Structures are given as C-alpha cells and as structure tokens.
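Encoded as structure tokens, here's the structure I'll be asking about.
Complex shown without one protein chain; remaining protein chains in place.
Entry: chain A
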Amino acid sequence: MAVCIAVIAKEVCSYWAGTKACTPSTCGPAPYTFYLQVFGHFFFSPLFNQNYPLYIRSVPIQNELKFHYTVHTSLDVVEEKISAVGKAMADQRELYLGLLYPTEDYKVYGYVTNSKVKFVIVVDSSNTSLRDNEIRSMFRKLHNSFTDVMCNPFYNPGDTIQSKAFDSMVTAMMVQAS
C-alpha cells in the first residue's frame, strides 16, 4: 500500500502582479514575510519559489520520485480548483478540495488552507477502506498539526518542516491508512 502526504507552500501571492488578486487577509498570518517575498521574487521570476514542498513523505520510499511527480502535477488541479471558486466566495470556500484526479494506481486528494497552503494526499486506488470522510478527517488532522508547527516561534514560515511532532503524526496517519 502506498501513500504519500505532502504539504506545499502557498504560492507567492500575485498581489502586485495584479492577476489573481487576493486580499492580505487571505495571504496568511505573516504579512511581513509575505511582502518581502513579493519584493524578492516578483520582478525576477514570478514563476519561481512558489508552491514548493514544505514537507513530502511517502511509503514506500524507493519510488519517491514518482510521488514527487504525482504531487507536483496535481498542483495544476489544485490551483484550478482554487481559482474556480469565485473571489467573493473565497472566504466561505470549503477547504477540502476532494479528489483531484484519479490515476491508474492512485487517487490524489487535495486540501487548501485559507492561507493557501496546500495539502495533498495520494493513496492507492485499490484501497477501498478510505472513503471521502476518512480522507477528510486525515486532512483535518494534518491541518491541526500544521497549525501547531506554525505556532512554533522558531519556525520560519516557508522553511521545510522538520518538526518531529508533525513527522510522527504523519507516520501514524500513514500506518493507519495503509
């Protein structure tokens, strides 16, 4: 049974670029870092340094790259789904995005926090025990744990997550899922 859980950083809000406007309130709890990021990257490479993985873990480990590809490509769908929701509705948006897309072997589920941090869970298609509700609760757990990570004053938003608590929670979730 293969499972992969990934946390992906929020994309750099294109506040200044003016394409996808989002208010600062939806851009996360740290407006200062946010502005810095915008200044740092907007002029040079609007494409880069957004949506990069903060955390990615998968079992089995030997085929990790495949999961990287899967999660990476799933972001297209996530982005599409977020942007599809009307701007006015952004605040009431359901965080859980549901099944992003099924592949032959895996099902990819997505979840986006209000600060546009994305969670992606990839599970085996053959795993029928995981229904929508289970996935939903998994995401909720993940979100709670991620909030704890963010509450750590020594964690810089945007760094890769190295929290042991988060790690063990993910491990427990993977064991449960597989």
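To be clear about the criterion, a residue touches a chain if its C-beta (ideal position, glycine included) is under 8 Å from a C-beta of that chain, and two chains touch if they have at least 3 such contacts; residues count from 1.
Convention: contacts and distances are computed from a predicted model.
*Asks:* What name does the UniProt record list for the absent chain among "Signal peptidase complex subunit 1", "ATP synthase subunit epsilon, mitochondrial", "Trafficking protein particle complex subunit 9" or "Iron-sulfur cluster assembly enzyme ISCU"?
*Replies:* Not shown, but named in UniProt as "Trafficking protein particle complex subunit 9".
*Asks:* Provide the residue numbers of chain A that touch the chain removed from this figure.
*Replies:* 9, 40-41, 44-45, 47-53, 64-65, 68-69, 72-73, 75-77, 79-81, 84, 101, 158
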